[in-house]
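Missing here: one protein chain of the complex. Every other protein chain is in place.
Note that the chains are named A and B in the order they appear, and that numbering of residues resets to 1 at the start of each chain.
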Amino acid sequence: MLLEVKDLSIYYYTLSGVVKAVEGVTFSIDEKEWVTFVGESGSGKSTVASAIIRLVPPPGKIVSGQIMFEGKDLLKLSEEEMRQIRGKDISMVFQDPMTSLDPLRKIGDQLVEAMTVHGVDEDEAKERAKELLEKVNIPPDRFDYYPHQLSGGQRQRVSIAIAMAFNPKLLIADEPTTALDVIVQDSIMDLIQSLKEEGTSIFFVTHDISLAAERSDKIAVMYAGKLVEFGTVEQIVENPLHPYTQALLNSVPDLWTEKPVKAIPGYPPDLRNPPRGCRFHPRCHIFAEKGELKGLCDAEEPMMIEYEKGHFVACHLYGGSRNE
Amino acid sequence: MEVIRPMTKFLLEKKPGRGMLLFGIAVVLMVVIMAIFAPIIAPYDPTKSTKDVFAPPSLKHPMGTNRLGQDVFSRIVWGSRVVLSVVFMATLLSMIIGIPLGLISGYYGGKIDRLLSIIMDSIYAFPALILAIVIAVVLGPSPVNTAIAISFVYVPTYFRMVRGQTLSLKNQLFVEAAHAIGAKDREVMVKYILPNLGPTVLVVFTLSVADAILTEAGLSFLGLSVTPPTPDWGYDLRVGQPFLLDGYWWLVFFPGVMIMLLAMAFALIGEALNERISLGVR
Partner (left out) sequence: MSEPLLKVENLKKYFPIKRGIIETLRRAPVRYVKAVDGISFEIKRGEVLALIGESGCGKTTAGRTILRLIEPTDGRIIFDGVDITKLSREELRPFRRRMQIIFQDPYASLSPRMKIGDAIAHPLLVHGLADKEEAKELALKMLRRVGLTPEDEFYERYPHHLSGGQRQRVVIARAMILKPEFVVADEAVSMIDVSMRAAILDLLESFRKEYNMSQLFITHDIAVGKLIADRIAVMYLGKIVEIGPTDEVLKNPAHPYTMALIQAVPSIARKKERKIEITGEVPNAANPPSGCRFHPRCPLATEECKSKEPELIEVSHEHFVACHHPLR
């Protein structure tokens, strides 16, 4: 198993209170596997992504858990050791390429620097940089361009090229296409898919479940800091267990089927004071309908159970109570 | 009420500049209390001459007495009234003139803007003190005229700052949205742009007050402000200065320290607020 995350919890210590951004998240990613974390803004998915590469911004702190990457617990490494891994074995692509690229330097130079920083000789790096630009479909004459001379899609490709400089085993992509138009988004997704096929595992974050379902091998659904469901894409799409997963799937249109669209009522909770018991229960239509669930869903947090092989859910409808 | 709690929280937040801010506020508060409660705090009548001339600081006269036997401490306490009232009057006047002009100039642009900018830049180019002196001389010495003179100097400061902010704010989406609703220009300026100037105006206010204190002290030092026997720090400084070499240090020391302290206090508040605001944008 390439990456195993166990019981990860991350809190933000802000002036207005402790935000329990991520609570007890457990999952794994295998070689050549594409796992997508999907959820609304504030669900904690980006925080999990930043934790894997240990770039959680202050006032955030990883309070507990293990991140086992190729057998080593990343949380126990020193910053120096972690720096050896960042950019080489694990790398990351962000949502806004305009801020993650230096606007004052040519893209070719930035690509070269990503490699020389890890000790690669400059000429070799230049060669490799040209190869990488080709790999991401940027014409080689753009080597000397500045970021503002490229389109949004091209800038994102450059970011991906930088991330792929050392053929990392794991590529973390945090909403890389959210700021892009739909045709460009499709081509970037094609590119990431080709990287996966060549051997890189992908940890993808998005709020768009259609995007998640279309390309991933596995999907992890996050709500209010908790992992509520995890499984293969077929399991999640064809047999969604958690009421939130079902609501999420119903809330988006599909151009190719006549699926009706139903909005999810309410808003995600304030994580300084999350609801008691299951964090989703105030918006859960099943909780609202079934009186017998009172005293359970609003009192006790459901545990994650394996419903069928590889398909996990944290919901009282399927057990998950400590008393069972 | 609803403003006080977040305001106090804002002030006490453990952020850089908290020390500066609290020190500045403490000093200003002290001077304000001095000014308001002068009749109670000052032990003697500051204008009354006594036979006890040139007395060094002692228990009877904590800051000593001057050439006319007047208690320096009482003069300091009563002097705070003059300083504060002149400076605040001047600053208020600057704001009343400078802010609306800056708004109009920034909002409409074009010829009005060019004309006003040229006028304001010309005024701004003069060293503050010299300009104030010229006006004070023309108008004649009195606290009100001093206030007018000083206000003249600082109008361009407010004008420039408000104009600059207006220029950037008027391109914001919420201003466009206000236009889309059909709001008239005056409404857009007053209801949408002006409230968003708040923090920056506050910072400029404190810094210009700091400067104005020094300018007022300068003017009164030159005898262009109050007339004797009204107590005023700058005036006392001037009167006491010739006696410094004779060893009567307290005549110069206390007024000088008060001027410096008060100006510095406002400047510190301004700096601290500035840091807070740039840190805490949204």
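By definition in this document, a residue touches a chain if its C-beta (ideal position, glycine included) is under 8 Å from a C-beta of that chain, and two chains touch if they have at least 3 such contacts.
Note that the structure is predicted; figures quoted are calculated from it, not measured.
S.K.: Touch partners of the unshown chain, restricted to the chains that are shown, please.
M.R.: Contacts of the omitted chain with visible chains: A, B.
S.K.: Thinking of the whole complex, not just what is shown, which of A:109, A:214 or A:298 touches the missing chain?
M.R.: That would be A:214, which touches the missing chain.
S.K.: Would you indicate which residue among B:59, B:125, B:180 or B:245 is in contact with the undisplayed chain?
M.R.: B:180
S.K.: Of A:181, A:197 or A:308, which one is in contact with the hidden chain?
M.R.: A:181
S.K.: Using the touch rule from the top, list residues of subunit B that touch the missing partner.
M.R.: 172-174, 176-184, 187, 191-192, 195-196, 198, 282
S.K.: By the contact definition given up top, give the residues of subunit A that touch the hidden chain.
M.R.: Given the touch definition above, subunit A has residues 40-42, 151-154, 181-186, 189, 207-211, 213-215, 237, 247-249, 251-257, 259, 261-265, 267-268 touching the missing chain.
Everything that follows uses one rule, which is that only the chains that are shown with their structure count from here on.
S.K.: From the C-alpha centre of subunit A to that of subunit B, how far is it in Å?
M.R.: 54
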